[in-house]
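Shown here: the complex without one of its protein chains, the others still in place.
Every chain is named by a letter (A and B) in the order it is written, and numbering of its residues begins at 1.
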Amino acid sequence: MKIVLNKDRMLIEREQDVILFRNRVKEYAVKIGMSLVNQTKLITAASELVRNMLKYANGGMVLIEVLSQGRDSGIRLVFTDKGPGIKDIALAMKDGYSTGKSLGIGLPGTKRLVNEFDIKSTVGEGTTVSIIKWKNG
Amino acid sequence: MDRIPILRMGRLLLVTIQIDLYDRLATNLETDLVQMVNKTEAKGVLIDISALSIVDSFMGRILGNIGSMSKIMDAETVVVGMQPAVAITLIELGLELKGVHTALNVEKGMELLKEKIGNYDEDLTEDDEDSTE
Partner (left out) sequence: MGTDIAKLLQKKQKRILENWMTTQLSNISLREDLMSNDELREQSAEFLDTLLKVLTEKNLGNVESSDFEPVHELLAGISLSRAKQGFTPAETGVYIFSLKEALLTSLQTDIKEDPAFLLDAVIRISRLMDYLCITAFETFIKGREEVILRQTDEIAEISTPVIRVWDGILALPIIGTLDSARTQVVMESLLQEIVASSSTIAILDISGVAAVDSLVAQHLIKTVAATRLMGAECIISGIRPEIAQTVVHLGIDLSNIITKATLASALKQAFTMLKLNVKKVETIKSGI
């Protein structure tokens, strides 16, 4: 059972917000005592997703939550945008696939960095990505 | 600050990235460096990223680009001082920074560049008497 201990919201509109957002995530990760490597993985994953949001949907909203499950604690980030949506999620999750001119490691690479990864998208309405990184995961 | 300073040292260019770069700053660095390589006919580029706590695919691509662009202008690129946590994360992410060499620190990076650029020492020996072999 996951218990939400703390909630925070952040609006992402400009590319400068990426750094601010990363710092915010880092603050929470440090607060729960996450190891440096896990912190780095979480923040990198967050950075990837927030860039995607800016690139494909011109920004959106991120929800930062501190979770507790049994003896473990972690951080959940929920990225919500009102962009064009993703037509074929299975294809987007494949290594090497990209519609933009990036390296195509975005989504599958990001998934490898976190413990839980969930993506929902409706074409024309937007995309929601939710990730969880446990302190010791 | 909206530009990362690029230092010139003989045929080498040195860049130390001290802060987390937002995108504009990073793309500026790419442009500036490539122009500097051309203007100074540099043979080597050394980028110190020891102060960077995060390298995501965007920053990784910038580094890779600098490496590949310098390469076709006949200059070698060495990225030095990557944090262990950053290296582990990049591998997990699936980025291997192809096109750039890596070294542990500035000193080792310099050695590597000197090794790669054979004629680097010859150019300097003219005004430097106790040359290294």
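Observations on the structure shown:
To be clear about the criterion, a contact is a pair of C-beta atoms (placed from the backbone, for glycine too) under 8 Å apart; a residue touches a chain by one contact, two chains touch by 3 or more.
Predicted model, so just to flag it, every value in this text is computed and none were measured.
The residue from B:Asp20, B:Asp56, B:Glu76 or B:Glu92 that touches the chain not shown here is B:Glu92. From the options A:Met10, A:Val37, A:Leu63 or A:Met93, the residue with contact to the unseen chain in the full assembly is A:Val37.
Remark: the omitted chain is touched by one listed residue; of B:Thr31, B:Ser68 or B:Asn105 this is B:Asn105. Contact between chain B and the unshown chain involves residues 78-80, 82-85, 87-88, 90-92, 96-97, 101-105, 108-109, 112.
The rule we apply is simple: only the chains that are shown with their structure count from here on.
Centre-to-centre, using mean CA coordinates, chain A is 30 Å away from chain B.
Considering their complex, residues 20, 22-24, 53-58, 60-61, 83-86, 88-89, 92-95 of chain B touch chain A.
The part of chain A that touches chain B in the complex is made up of residues 15-16, 18-19, 22, 26, 36-37, 39-41, 43-44, 47-48, 51, 95, 102-103, 105-106, 108-110, 112-113.
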